[in-house]
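A single protein chain has been omitted; all remaining protein chains appear in their positions.
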Amino acid sequence: MKSLKKKLADDMLVLRGVNQPTTVIDVKGCPIGGESVMVVAGPCAIENEDLLKETAFKVRGSGAVALRGGAFKPRTSPYSFQGLGEDGLRILARIGEEMNMPVVTEIMDSEDIDLVSRYADILQVGARNMQNFSLLKKLGKIDKPVILKRGLAATIEEWLSAAEYILAGGNGKVILCERGVRTSETWTRNTLDLSAVALVKELSHLPVMVDPSHATGVRSLVTPMARAAVAAGADGIMVEVHPHPERALSDGDQSLTPKGFSQLMKDIDPIARALGRRIY
Amino acid sequence: MKSLKKKLADDMLVLRGVNQPTTVIDVKGCPIGGESVMVVAGPCAIENEDLLKETAFKVRGSGAVALRGGAFKPRTSPYSFQGLGEDGLRILARIGEEMNMPVVTEIMDSEDIDLVSRYADILQVGARNMQNFSLLKKLGKIDKPVILKRGLAATIEEWLSAAEYILAGGNGKVILCERGVRTSETWTRNTLDLSAVALVKELSHLPVMVDPSHATGVRSLVTPMARAAVAAGADGIMVEVHPHPERALSDGDQSLTPKGFSQLMKDIDPIARALGRRIY
Amino acid sequence: MKSLKKKLADDMLVLRGVNQPTTVIDVKGCPIGGESVMVVAGPCAIENEDLLKETAFKVRGSGAVALRGGAFKPRTSPYSFQGLGEDGLRILARIGEEMNMPVVTEIMDSEDIDLVSRYADILQVGARNMQNFSLLKKLGKIDKPVILKRGLAATIEEWLSAAEYILAGGNGKVILCERGVRTSETWTRNTLDLSAVALVKELSHLPVMVDPSHATGVRSLVTPMARAAVAAGADGIMVEVHPHPERALSDGDQSLTPKGFSQLMKDIDPIARALGRRIY
Partner (left out) sequence: MKSLKKKLADDMLVLRGVNQPTTVIDVKGCPIGGESVMVVAGPCAIENEDLLKETAFKVRGSGAVALRGGAFKPRTSPYSFQGLGEDGLRILARIGEEMNMPVVTEIMDSEDIDLVSRYADILQVGARNMQNFSLLKKLGKIDKPVILKRGLAATIEEWLSAAEYILAGGNGKVILCERGVRTSETWTRNTLDLSAVALVKELSHLPVMVDPSHATGVRSLVTPMARAAVAAGADGIMVEVHPHPERALSDGDQSLTPKGFSQLMKDIDPIARALGRRIY
């Protein structure tokens, strides 16, 4: 490990110093990086207010702390549903307020930082933008927590160096999020790399989340991978939940129903306790 | 998932039928695939009798059920230590007998099946031989359990189809073992694919183990990945342990000390209980 | 192939119709996609006016048509040289003018499109931004040719769909550029995928270039891969050339000297002729 660490410059801000504890980031009163494992849940995309409200109500009831929902969607094809844009952000903020849940949404363009910051409590950088250095630099200048997803084929150095762009700009509130890497396996959407979670937690003081929904792309694998993520030491979990996955405008195959999500929460609770942690 | 399953012929012997439980394979009185999570531990290679005895004594004391040790080693270079051969097998069998532990060792050549079967309780097929079809066919004709490691870049179909070669030959005692796949990540030796464990358990009735030592190649990651493997639903764990890793003839960087292994056992116990299972 | 083609919607603008010839894109009087194979050469980053002028003079003398040079550099670490910015653009435009060579430079941020368009004849989207959909949408609104590099681990669908974002916006002048994909091979920086060149030329009417410098990261492999790219049917080649590679501020290991570049040009000429084409 000592030799591995040499790949990164000693004075990088992301690196964990000797005996340095994990940085605890406060999100509207909810800490991440401490004793509790934070669970973020919600639909892939915000489709309309009723659906989001129903989802939020149910996931909060099962113990989710924060609400996710995409307003700007990075879609492979220009002809796929691109998200509701600012209308979606408004809905998200309103439901978050009502349910008293911090809200997370994706930022895709540096020009939208002010807009998205007005509505969201946490800004998420997607895998495809992990090395959008212009965006990272500008996120270093804001005062909101940023979830930085690992790139599709990013190495550990590249991921930590991307976080360093944000820290170097002055924003220390970065949460790393593992979401699987590209491999030759075709049964799963990506290959979830949980060793990266343990490794990054050893190297860095930043909290680390796991997104088992995008990592696997297969509903029945989400809960086992959520359990494994907590067992590996993850500080948080981000899960896609949709009341009617078969009608979802995106990522239906990997979305849990509210009932499935409730089971996931029951499953990860004893794992968290086994590690001396708890789920909110 | 239904659509995924179509990649495999319906009548394959490895596939799990509706409501079919996991096959429980008996290894000298120790079952794998049932309620208990089996732990196999020992050095990468058998180096001499005293070292193996010391290791066996200690890992048994911490709760390992079976003893592993390589007599024929698949080494990248022809000039690296190739293992003690039959002398190693004799040592392994003797210590297994003395400690009352079933023993596991690798089979590399179909010509050695009789020889290795005389000494070993479980024959292991390494990742590099997962598609050595001649070897697989001959292993279908013996009556000993076979651990079939996943190939370096094998897909799920290829892995299950390789197991099918053994089952089709008449030997139903196959234990699958995930040990990481090749990716572009260079910090870890391979990328442990725990979603493959959950997926294969869903598709197949065969028990599935995980080898976090070869998967990561990094000592400090072995225990977190053992925890995650148990949480993902693995039926067993295979761990490299060496009394003096810094002096090991192979794989020292990834071997736990007996003390580290004892901690691993304490760590995975509550995880197993959280899933309604136990460690022997 | 017919079955493969079904992965893409029939009416995508990037797809080649029956008997449709390759689109010829005019770059300041120099066509790409026609009989000639276009060679773009220059340093990775613009370091100063004298160096760029020396490089331009020499590569033009060997037959390069266009001049490349980065002013905004996408660097893994925030502490690495980030490029000269607008000063670099000014130098690039001036030398291009003087040498009568169209100039190519990278665009990293949608906010910089106007700025970069004032100086550059071709805007290049780097591998890390291939799925920066906000940037792609805005590039669909300009009237300049865009080189779209393939992402680090992008599939053929993703690459063509990224191009579709630009075409759908109204800008048909897209040149695809293969620059290697991430694999487990560590001797080369990436793995150049020349089958993707032949495949994409079959699927799409857009011209396709190859960047053997970034693909291999190894100087001695650049010329063999340039030969192979032309033989595979590439419409252009982009090569890094630096008068003093050992002193280059970035990518020195993969830069050819002007002399090495001159040899490359001699080497690819007969290959182009063997295919009934020519190098400018």
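The letters A, B and C name the chains in turn, as written, and every chain counts its residues from 1.
One rule holds in what follows: a residue touches a chain if its C-beta (ideal position, glycine included) is under 8 Å from a C-beta of that chain, and two chains touch if they have at least 3 such contacts.
What you are looking at is a predicted structure, and each value in this text was computed from that prediction instead of being measured.
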Could you tell which one of C:14, C:103, C:146 or C:232 touches the chain left off the display?
C:232
Which is it among B:71, B:108, B:123 or B:192 that touches the chain not included here?
B:108
The missing chain sits against chain A at residues 153, 182-184, 186
On chain B, what residues meet the omitted chain?
9, 74-79, 108-112, 128-129, 131-135, 137, 151-153, 157-158, 161, 164-165, 168, 182
Touch residues of chain C, complete complex, unshown partner:
1, 4, 7, 153, 155-156, 181-188, 191-199, 202, 215-216, 218-221, 224-225, 227-233, 270-271, 273-275
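In this text, only the chains that are shown with their structure count from here on.
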Between chain B and chain C, the Cα-mean centres are separated in Å by 47
Multi-partner residues of chain A (each touching 2 or more other chains):
153, 182
